[in-house]
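Okay, so here's the structure we're looking at.
And now, chain A:
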Amino acid sequence: MSYKKGVVKTTYIAIIIAIIVIAAIGGMAYMYMKPAPPAKESIKVGISLSLSGGFAAPGQRQLWGLTMWVEEVNERGGIYVAEYGKKLKVSLIYYDDRSDSATATRLYERLITEDKVDILLGPYGSGITLATAPIAEKYKVVMLSQMAAADTIPAKGYDYVFTLLAVASRFGLSRVELLDSLSPKPKTFALLTSNELYPLTVARATKTLWEKAGYTSVFYEEYPKGVTDFSAILLRAKAADPEVFYAVCYPADAFVIMRQMKDIKFAPKLIFLDDGPNDPKFVEVFGKEAEGVFTQMSWHWELPFPGVKEFVEKFKARYNELPRHWSAYPYAAGQFIEKAIEKAGSLDSAKLRAAFLELKDVPTIVGPVTFGDWTNPMGEKLKQINLGAINFGLQIQKGEMRVAIPRKYSSVDIIYPWPGWAS
Partner candidate 1 sequence: MLQVSEVDVSYGHFQVLSGVSLQVRDKELVTVIGSNGAGKTTLLSTIAGLLPPKRGEIRFMGKRIDGIPPYKVVEEGLVLVPEGRGNFSRLTVLENLELSAYTRRAKERKDETIEEVFNLFPILRERMHQKAGTLSGGEQQMLAIGRGLMARPKLLMLDEPSLGLAPKIVLQIFSILRRLKEEGITILLIEQNAHRALELADRAYLLETGRVAMQGRGEELLQDPRLRKLYLGI
Partner candidate 2 sequence: MIPSADTILQLIVQALLLGSIYVLMAVGLNVIYGVVKAINWAHGAFVMLGAYAAYWLYELYGISPYASAVFSAIALAAIGAFTHELLMKPFFGMRYFRAITLVVTYGLAILLINITRYMWTDVLRGVNLGVPPATIGAISISRPFLYGGLVAIALSILFYLMLKRTQIGRAARAVSESRKHAMLVGINPNVMSRFMVISGAAMAGVTGSLISTIFAVTPEMGSVLGIKAITIVILGGLGSYAGALIGGLMIGFAEASGTYFLGARYQPLLYFLTLLIVLSIKPTGIAGEE
């Protein structure tokens, strides 16, 4: 009995050892005989988009802009990559992050580790971009952010993250040009801003730059979320009697601010509302009184950059509306990537990154793009931002939003002073 048992035992052990040895040899063989990489068939561009949830409207438009670029570049046969000695087509890999940062973070991990994309595009909005940029940095994959304006992202100093859209602190540059171009030049300004991160950056940068340029602040106020009634704030601003009134606010606030300014008959010589008047609804609601009010946009369909006209026409024909920066910037990101891959001659991340930094004044529909470092008016060092990015100052003229600032891209005269309230 005991003898037989011993034989069985030995046989078992022998089998187990055999399995282990075979597995080990097989594993080593697999490791050493790494199969040759499959021939590269396409350039994989990965992005997480907010196709549902709170950012669904801009997110959808972001996809439209990208789709237009991908189709155009593939119609041209793709992008020539020297490393492979041929043109490769672009394939866009995208997922819906439901406007949620945590989901987007997982999606970028997946794009890198499972889909093995060659280059990444940034998601929608500063919040999601801030959450996902570290993923690109961790895996050392280039991420070109096109829909995030917060200074905090380039301020992190990531090597692999590039910011295409004008960051908030750069908005002040065109605000200074606006006041400088008026005649007679105003002396005093009042600034009202929401105290959320992004408007606050815009406001503080503008205030710093305006004061440096010699304009005097007679009223400065930061209002918290949840303020519904602005009349007390505006009464105080009115009492300070500024020539220029600038509010860095959200559209809903702009609507109330404008109405309550009228209620208390606060009529400065210049009204600039960051968001609100750039919505067609504003003109509809305020009619003649909207005339001469300033606002901003990151991009405008009448800009004189090469390709804008064609882009706008094609976009309108296809999607039945005017393109906004939500579509123009992703398209421009594609234009830039095209040039960068050609220059790098490779899809290797380090080489791509180097090409991003070497390229100067790449023409795109958002203007010439050059990436470099910049110190913002508050003294923060920003890494790899688009030094060509402009936030455009617009003025409502005859019910239309017209580019007013920078003057070199404008085709209209500025109305100043603002005509005032209809009595």
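How these were chosen: all candidates are chains of the complex that A comes from, given by their letters.
We adopt the following convention: contacts are C-beta pairs under 8 Å (C-beta built on N, C-alpha and C of every residue); 3 or more make two chains touch, one makes a residue touch a chain; residues count from 1.
No experiment lies behind these values; they were computed from the predicted model shown.
Q: Check each candidate in turn (1 or 2) and state which touches chain A within the complex.
A: Contact with chain A is made by candidate 2.
Q: Going by the contact rule set out above, which residues of chain A touch candidate 2 in the complex?
A: 54, 57, 195, 221-229, 231-233, 235-236, 239-240, 251-256, 259-260, 262-265, 276, 279, 281-282, 285-287, 423
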